[in-house]
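Removed from the display is one protein chain of the complex; every other protein chain stays in position.
Chain naming follows the written order as A and B, and within any one chain the residues start at number 1.
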Amino acid sequence: MKTFDLLKNLTETPGPSGFEKHITENISQLWEPFVEIIHVDRIGSIFASKSGSGIEPRPQILLAAHMDEIGLMVKEVINRGEYGFVRVTNLGGVDIRHLYNQSVIIHGRRDLPGVMASQPARMLPDERKNEPFGYEDLVVDPGLHTETLMELVDIGDFISFRQPLRKLLGNNVTGKALDNRASVAAVTICLEELQDRHHEWDIVAVATAQEETRLLGAYTATFAQAPDAAIAIDVTFAKGAGLTDQGYPELNSGPMLDIGPNVHPGMFKALKEAAEAIEMEVSVGTHARGSGTDAFGIQVARSGVPTGLVAIPLRSMHTMVETVNKKDVERAGRLLAEFITRLDSGFLNHLAKAMMEEEE
Amino acid sequence: MNELLKKLTEATGVSSAEKEIRILIRDLIADHIAAWHVDSLGNLIALKSGTGELDLRIMLDAHMDEVGLMITGVDSSGLLRFETVGGIDDRTLLGKVVRVGPKKVTGVIGARPIHLLKTNQRKSIVKRESMRIDIGAKNKTSVTSKVSIGDLASFITEYEELGPTAIGKAFDNRAGCAALIEILRGKPYPFDIIAAFTVQEEVGLRGAKVAAYGINPDAAIVLECTPAYDLPTDQDISPNVALGKGPAIYVMDRVTIQDPRLISHIMRTAEENNIPFQIRQPGGGGTNTAVIQAVHGGVPAATIAIPGRHPHAPHMMINLDDYKDYVKLTEATLRSLKPQLFIRSTLKE
Partner (left out) sequence: MNTMLKQLLEIHGPSGFEDQVRDLIYLEIEQFADSISVDSMGNLIAVKHGQADGLKIMIAAHMDEIGLMVSHISKEGFVRFTNIGGVSPLILAGNRVQFANGTLGVVFCEGKLFPKDALPLEKHYIDVGASSKGDCPVQVGDAAIFKRDFVAQGNRLIAKSMDDRIGCYIAIETLKRLEETPHEVYFVFSVQEEVGTRGAQAAANGILPDVGIAIDVTPTGDLPESRTLAVDLGKGPAIKVKDTGMIAHTGLVRAMRNCAEKEEIPYQLEVLEFGSTDARSMQIAGPGSAAGCVSIPCRFVHSQSETVDASDVDNAIKLLVSLLSEKIDL
């Protein structure tokens, strides 16, 4: 499948944290040709397993890419006038600065398109006149009469943002939910490539649920699978409008490999070596406390999992105009496939020994 | 001179890069334990077999990581950008000396000379985002062979004894590690002790969580170093841990209400053995008990700590008698541990 179409399919399907059912169905269809078993757990994460060819007992590598996007939820239906409106709360870290007049869909008894609206600033209380419109003032305007709205919408119904995927210059694409559907696409590309390649280890690819709220899927999926090693795939901040500081990668500079407390140094090294083996340029990122990704939860499941972190550079994270370079998505997928094919029966021993070897 | 404290405090092991201290500790205990292994986060876990008299598995936790800095980038001028690892106040950093990376390159955190500052600037706190580590490199290229992005840097401090006290870096928590090593070197207890020299405590109590899950103990004692705030003040409301008053027993911090049964036992033990102790002021801070107490349906856990002045700074200070009493209290607590201690309720179970 062409990368643009893959990204379009993934980003335009609704699936905010806690309400991943639709996106789960899509991912299931996309992964099904490449794996043996697919199942969805009680938290909503979707697991796809594929056996390796090594001698049993085979170690297992877990690939985790969160499938949830940020979104909104109905917290109150305003039924005072002729037209009905909906007050909302956030699902995940929504950037409220850019919500005004964005396009959304309320998933009530049926899907209702609407637009984010507010009283004009001059009519707000003084303390809010000069701030971005917040949740006290923003409402969703679905353009429906009150009685109709009340029949169709309940408190707790979820709301997704509405944005088609578009092409920019170069190989850049822009839309919503590229955080983290770009990574789900990368995992899809990885699984597709592994169709024709030999790998010793068993693979479990997990599209985790509820990362944006509390890394819920990362903790629970890793506990359930108890893998021998894991890689989290997420997005990272790329230089762009509003972010020109040093230290951030450009779009099209390849995947970023992260180092820091959430990453096992041996996993970082092995990912770097895999990139060198296929002459792929990568950048290196750091986190000094937490990586803000599934790696944080994966690493401390049960008695601990050696974890790596691969990230796709992305501009304007958590807005409706997130932008990635298609080539970076493809590169991430290929890098994962290369890393997996290089896993052998000695890898875990090698990771363990590295913990106690003096530096040269 | 306490050689153990000297060796442990002078070794490097910033959170997430504890290899040097891990190897050192392993070498120091290897002859005194039945088995050891390292888990995937880098925790060093060692078994001290008991005499078999009591059916108990007791976990002793001492985190071996220290706070420090992580290199996040290199300027074209060759100066290094960094982020703090663990909680370090920006006021601690200016004008300090550090050791960077596995190649142990010396670096300094320089400053714009005060002569060239406006009056109001001289009094502002320099934010760490504007600080740089200078290793003497003339440009970015000459850094590459010496320091890599992601390298950790620790403070450099030589251990020194000053009479009743000692100065060194990282008494938090190499003093705890030292105490644990002394216990492992001592006589066997009536039960097995599983010692966990844990990692990444300073960045979120990370190592102890997985160590406790793997060990699944009946109870745990965490050995720590707690800040002493005993500089002179007029107020009669300040936190009350002081040097020279003995080890401090935790009752409550921001993330744990310590097990009351263990706390009573520790206090009783101190009183019966004439060991001075203090109660660490309830409220802020946190130790590994928070993550140990929740594994596998619950583990009774408590913290015994040695007071240390100037926490999370290059020059910390402890009282050497406090250290002796700290080890003594922990040993005595362990010797008198009994399974009956852990019965919770007066009602039948």
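The rule is simple: a contact is a pair of C-beta atoms (placed from the backbone, for glycine too) under 8 Å apart; a residue touches a chain by one contact, two chains touch by 3 or more.
Quantities reported herein were computed from a predicted structural model and do not represent experimental measurements.
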item: Among A:Leu7, A:Ile27, A:Ala48 or A:Met73, the residue in touch with the chain that has been omitted; value: A:Met73
item: Residue in contact with the excluded chain [from A:Glu136, A:Glu151, A:Asp245 or A:Glu276]; value: A:Glu136
item: Selected from A:Glu25, A:Asp41 or A:Asp141 as touching the chain missing from the view; value: A:Asp41
item: For subunit A, the residues touching the chain missing from this view; value: 17-19, 21, 41-43, 73-76, 87, 89, 91, 136, 154-156, 210, 213-214, 216, 219-221, 223-224
item: Touch list for subunit B against the chain that is not drawn; value: 236-240, 251-252, 255-257, 259-260, 263, 279, 281-283, 293-300, 342, 344-347, 349
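Following the convention adopted for this analysis, only the chains that are shown with their structure count from here on.
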item: Distance between the centres, which are taken as Cα means, of subunit B and subunit A, whole angstrom; value: 35
item: Complex contacts: residues of subunit A adjacent to subunit B; value: 246-247, 259-261, 264-265, 268, 284, 286, 288-290, 299-300, 302-306, 351-352, 355-359
item: Complex contact set, residues of subunit B against subunit A; value: 15-17, 19, 22-23, 26, 38-43, 70-73, 75, 81, 83-85, 102-103, 149-150, 200, 203-204, 206, 209-211, 213-214
